Structure formats: structure tokens, C-alpha cells
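Moving on to subunit A:
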Amino acid sequence: MTNWLEDPIRWIAEWLYSVLVGWGILPSVADVILMITGAAILSTLALLWVLFLIWFERKLIGRIQDRFGPNRVGPWGIFQSVADMIKIFTKEYITPQGADKVLYNLAPVLAVASVLLIWAVLPFTRSIMGVNLNVGVVYIVAVGGGGVLAILMAGYASNNKYAFLGASRAVAQLISYEVPMVISLLVPVLLAGSMGLNDIVQAQSVPYLVMAPVAALVFFITSMAETGRAPFDLVEAESELVAGYNTEYSGLKFGMFFVGEFLHSFTAALLFAVLFLGGWRGPFVDQVPLLGLVYLFIKTMVIYFLIILVRASVPRFRIDQMMDLNWKVLTPLSILSFLVTAVIAKVLEGQFLFQVLGLLAGNVILLVLFMEWGERRNKRNRRPMVSQPRPLATPASDETSMAQS
Partner candidate 1 sequence: MSAFQIVFLLIALLTLFSALMVVFARKTIHSAFWLILALFGVAATFATLAASFFVVIQVAVYIGAIAILIIFTVMLTRRSMEESGDQLLPGWGWAALVVLIVFGGLVFMLLQWQGIFQPPQVLTAGGENLENLGMALVMPDRYVIPFEVASVLLVAAMIGAIYVAGDHKKRS
Partner candidate 2 sequence: MIPLAWYLIFSAGLFSIGLLGVLVRKNAVSILMGVELMLNAVNINLLAFWRYLWAPEVDAQVFVAVVLIAAAAEAVVGLALIISAYRRRQTVVVDEMNLLKG
């Protein structure tokens, strides 16, 4: 029996298990019941957490733009999203004519489910987590495919040109940014020697942000693009595509896409904290495992704050610029950073301090060289920013033109 002060959740689980077995339920069935309970509680909490996230983001964006943000419902408007949720529950569903009913209704469900599924493998403390899959990192990549599929379904099924084009564009964006993301995910796996997320956290005696800053940077940018947040929210470029793939959705079906997007960006921050900032690691975490939850939360909120800051301060890309950023900057950069990391980590294997310093130095040199190269390339290809001032019409030329006409 674990001590309830050390690890209350494990303690509750063990207590429930003993109660269930005491009722004469088979141990295997009791296991399944516990799993269902755990999964239901975790996903409900994740969905409810979105209410806070929406309020937090609106308030923050409001402050950055010199507005109040929500401030009517409750103190600091904190219950605004609860009110919104109640409202959206009573909104009518409008299904457009010619819609593909099954796919149309499946899409929002899949959009939320694909994000929620990531939570099944996240380690919250040393022992509180769904499951430490030995293929956790690829699992995250695989689950991301579900989101792509949801967008494609929504776009196809809506029977609307804007939705269709928006979905195609969104899918092109998402799959393109998956390439550098997968490559940058390889780096922590390589350094930790395991794909289990908890193993990766456990291996980070030095956060991988220090050992692989370039991979961390690439992962940060790409996960922002994967969630479709502004600078990368071309999908919902209002001036071009109304609202992208969810144009024809209304009521809670639209709400689900919205929830999925917010939850996804929070989950991206969580993943960043787990993979590059050492997850639940921190001082005294060995004595009090529950402290890990606090550390993870603080790290995640810092990253989430950064994501919102980027959203508030960077203007939207044009689609060709966005694709260029991905294929011509991030992909080569991530491949090179991976090569550098692999070689340095292998050559300096055994001497931990030198390995860390070498990796840091190698990454910084790579970044500097890459920026220098990009600068040169840009200078070569740059079009003049301002067109040359046209000569003013002179009386002489006026005369000739009049003479000609």
C-alpha cells in the first residue's frame, strides 16, 4: 500500500481496487473498471480545463491589445466561458443541404478525440499517468493524423467551397509541418534512448532545451503550426476563406472544433514541457512526488503564455511564405540539427559534462551558420522592398504624347 500523502491518486486507485475485489468482482474486471474510471476522469478534466484556457487567453489577448477582455460574468469575468458553454448548448444545429451526414457529424467528434488521446500517454508525475507506452513519441505523431482526418472530413462533408478549400489548405499545412516536427522529436528520443514519455522525462537530468535548443525551437514553431494558431491560422483567414473548414458548423459541433483547438495548443505546451523542459522534474520531487504536478503545471503555463504572446504579436503569414518557412527553413534546419546532435552525442559519449557542453555549442554554431546562410540567400533573392519612384510627368513628354494622339 502506498502512503496517501506521497501519492494520493495511486492510493485512491489501490483503495478502489481493493473495494471492488472485496465485492467479489474478478481482479481483471476490476482493472478494466479502474481504467475506464481513470480515462473518463482524465478526459473530462481536460475538457473542463478548456473553459479556463479560453478565459485566460481572451483576458490575456485583451490586455495585450489594451482592452479589458471578458469582465462581466463573475470576478474578472472568470465565468464568461461557463456562460458561453451554457449558451452554445442551446444553439440550433444547421446542417447544410447536400452535406454528407455521417462524415459531417463524425468530424467534430474526431477533432476532439484526436487531441484527447494524447493525454493517455502524458506523464503528470512519476507515477500519475495513463500508460508509459514504449512507443509514446510515435504514438503522438500517429494520433495527430486523426486531427488531419477530422479536418478533411469536415471540409469534404460540408458541401461548401470555402470549407473544401480551407480543409485542403489546412491539411497541406498540417502535414507539411509534421515533417520537421517528427525530425525534432527524434532528438529527445535519441538522447534518452527510449520512446516512452516517462522514460524521456526520467532521463533529463539536464533539460533537453539545453542539450538540443535547435530541436526545441523547431518543435515549438511546428507545434504552434500544428494547432493552427495565429501566425499560422491561414485556415481561418477570414479575408480569404470565411472560417475555413468549419464554415458550415453551428452550435456545439462548431464548439467542439473550438474546444479541440484550444486543448490542442495547451497539449502542445504540455508536450514541450515534457520533452524539452524535464516534465515533472524539479527540486525535492523525489521526496514529494506530487510536487511534480506543480512543476509540470508551471512549465506548461510558461510555454502556453509564450504561445499566446506569439499569437498576439506576430501577424499572419501568407500561405506561400508559410510553406517556404516549413520546407526551406525548418526541414533542412531540423535535419541538420539532428545530424549534429547524433554525431556529437556519439563522439563525446561517456563524458556527460562535455557531451552537454558540446551539444550546446554545436547547436548554437549550427543555428548561427544557418541564419547566416539564410541571410545571404535572402539578400540574393530579395525583391526591392519599395519600387523606384516613377519620374513625374514632364511638360515635354506631355507634349509628345498629345502630339501622338
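By our rule, a residue touches a chain if its C-beta (ideal position, glycine included) is under 8 Å from a C-beta of that chain, and two chains touch if they have at least 3 such contacts; residues count from 1.
Keep in mind how these were chosen: all candidates are chains of the complex that A comes from, given by their letters.
Only a predicted model underlies this, so the values are computations on that prediction, with no experimental measurement involved.
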Candidate from this complex that touches subunit A, chosen among 1 or 2: 1
Footprint of candidate 1 on subunit A - complex, ascending: 28, 103, 133-135, 138-139, 141-146, 148-149, 152-153, 156, 168, 171, 175, 178, 195
